[in-house]
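Taken from a larger complex, these chains appear in their original positions, while the remainder are omitted.
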Amino acid sequence: MASLATCALTGGAAASGAKCTISKLVFGPGLMPSRLAVSWDQELNHRGGKLQCSAVDVKGPSSFISGKKFQLDDVLEAQQFDRDNLNAIFEVAREMERVEKKSPESQILKGYLMATLFYEPSTRTRLSFESAMKRLGGEVLTTENAREFSSAAKGETLEDTIRTVEGYSDIIVMRHFESGAAKRAALTAGIPVINAGDGPGQHPTQALLDMYTIQREIGRLDGINVGLVGDLANGRTVRSLAYLLARYKDVKIYFVSPDVVKMKDDIKDYLTSTGVEWKESTNLVEVASKCDVVYQTRIQRERFGERLDLYEAARGKYIVDKNILQAMQKHAVVLHPLPRLDEITVEVDDDPRAAYFRQAKNGLYIRMALLKLLLLGW
Amino acid sequence: MASLATCALTGGAAASGAKCTISKLVFGPGLMPSRLAVSWDQELNHRGGKLQCSAVDVKGPSSFISGKKFQLDDVLEAQQFDRDNLNAIFEVAREMERVEKKSPESQILKGYLMATLFYEPSTRTRLSFESAMKRLGGEVLTTENAREFSSAAKGETLEDTIRTVEGYSDIIVMRHFESGAAKRAALTAGIPVINAGDGPGQHPTQALLDMYTIQREIGRLDGINVGLVGDLANGRTVRSLAYLLARYKDVKIYFVSPDVVKMKDDIKDYLTSTGVEWKESTNLVEVASKCDVVYQTRIQRERFGERLDLYEAARGKYIVDKNILQAMQKHAVVLHPLPRLDEITVEVDDDPRAAYFRQAKNGLYIRMALLKLLLLGW
């Protein structure tokens, strides 16, 4: 990326005549460079600490416009991806499905170390990332008790932790309980950061694997009808998915949810503003008959506090069972981010249209693709 | 295994003319096929989910009879192994003792991923399995908080968890708090499952390493005298060991235990029915003088609840110390599944006949052998 920008050195570093190489260039909205990471020639680097540097001349973002492959620096939120990025990532994920044991492709990340920095346990997500890294020959440093790093007693900041961990690894996969934590980590880190969920914020790799699964199962992303079912108010999954669906043409979305957990207005407004047709419905059978994708989600008990009566009413309302299967078209599929309780009955599992375990497996391929892109590039 | 059975396809899959390959065929008691796992040709597989398939024609179990090597699919319980299986596994374990660092043999599982899915911590067992996998070049995904997968709050079934984890790994080693959990996992999984202990149920790899140690230390398994000492009521270890000892000829077993934790009738009846001579005794010195193997176990305090007086009485009753050593024959050995408290005194450790740490080490070789057999075959 060095050819794309030059750097104004400030302070004593400039006077020293040191040369720098741009190793990381992050673009904000509108493809304006919003962040630079630079590496200095050795002697300065040794004493350099963290010098201030800002881009003063970016030679046209021409190779970054829609339709071209972009440089992937971090994976922080679903909104970061447009349809060209998405298609490019999905192509790489497809290649990942074909990686065979003991093949040269299964060793492309040999020598690379991924740190899984989990401030709250999420075994499923962690294992998926660690499997992805190891399937490509990489190695893993694991911590599921990252809170210990920054315990109240010790009080270290997230930024300090990141500065230490980036010394030990080549990429950080972080799960955190606070919204925005992944962005803070990425701003500090000189190595790539993947957001594996930050509180009520984002879980972008889940959204990517959802879209990838739809493409693999239905064969296209334009012109599809999607039913989003269940807890639409609290599920970051369906919210991120809505953002990504809006990147495609002629998408129609049906919201089916108990009143207490309806989709919020911000997403509805966003869909409207981007020309996505959407509709609320209380008739799951009818919606199922029209949709290519029925995306069921779990009603999260922990959102209801003391009101267990409301929870019980909500969770029993829209169940995907044999009746729903019967209404669905032959080519349609049922998705679910897992874990599921009884919002999809076990009898559904044996139907070829039950795609949720294939969806979980696709998470592996998407994460393999992202690790490859972040560490080696396209 | 495809040549051993054909498959009746049911439902739409049959009509489509799809071909299937049998990848897993599990035999129940009497060598009747009890379970099939099949893989479908690619297109169908993609949409196939889990199709129903049952064996309709098994071409004679001739290559599965005693004396031939069998296909190892899962390791679930001690009863699964007969003396020919055992001897064959012990041969492979012996080869594993000779695997050297950086040799080609030390890389035979390169590219394979083992998931250690531990619903309760058992660091010793986990490290032994993980060491075994890594000594053969394989990689490991670790979780010691697998309960988080299926927490009360989230409520995922074991079956759903297994379906997810099998997408990330090539073999599952599972420790669970519920008897029978390993079998449930194996019924769901399309990849091999090893039971690393399921509650009061089974811990078959411990039983295998015990038998292997006896063979290595004494030089034979037929015609041996074994003293089982300590908690015989609650220890799944001695119960499993009794099952395996019954596979050999002229074995004589002595039970030496406090009254409150005596060996239960089911095992005694089983031994009698298989022609194994057994006897109860309260004289450890006398038993020690007759035995090739003195198998000591820990009195488990947690089994006594509030009755600490009973616990204290029981734990002090039969101690292996210098006096017992003096009574033992020169070629005999002391075994213990570890951890030990004071039921073997530390002074015994320096005697060559104290074989319990060599026994622990043998666990590594047995687990290497099982991983090799399950992933690569004979």
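Observations on the structure shown:
Going by the order they are written in, the chains are A and B; count residues from 1 in each one.
Note that in this section contacts are C-beta pairs under 8 Å (C-beta built on N, C-alpha and C of every residue); 3 or more make two chains touch, one makes a residue touch a chain.
What you are looking at is a predicted structure, and each value in this text was computed from that prediction instead of being measured.
Sequence-identical chains in the complete complex of this entry number 3, based on the file rather than the 2 shown.
Following the convention adopted for this analysis, only the chains that are shown with their structure count from here on.
Chain B has its Cα centroid 40 Å from the Cα centroid of chain A.
Across the interface of their complex, chain B is touched by residues 101-102, 106, 121-124, 126-128, 130-131, 134-135, 142, 144, 216-217, 298, 301-302, 338-341, 349-355, 357-358, 360-361, 364 of chain A.
Those residues of chain B that touch chain A in the shared complex are 12, 46-52, 110-113, 115, 139, 141-143, 145-146, 148-150, 153-156, 160-161, 163-165, 167-169.
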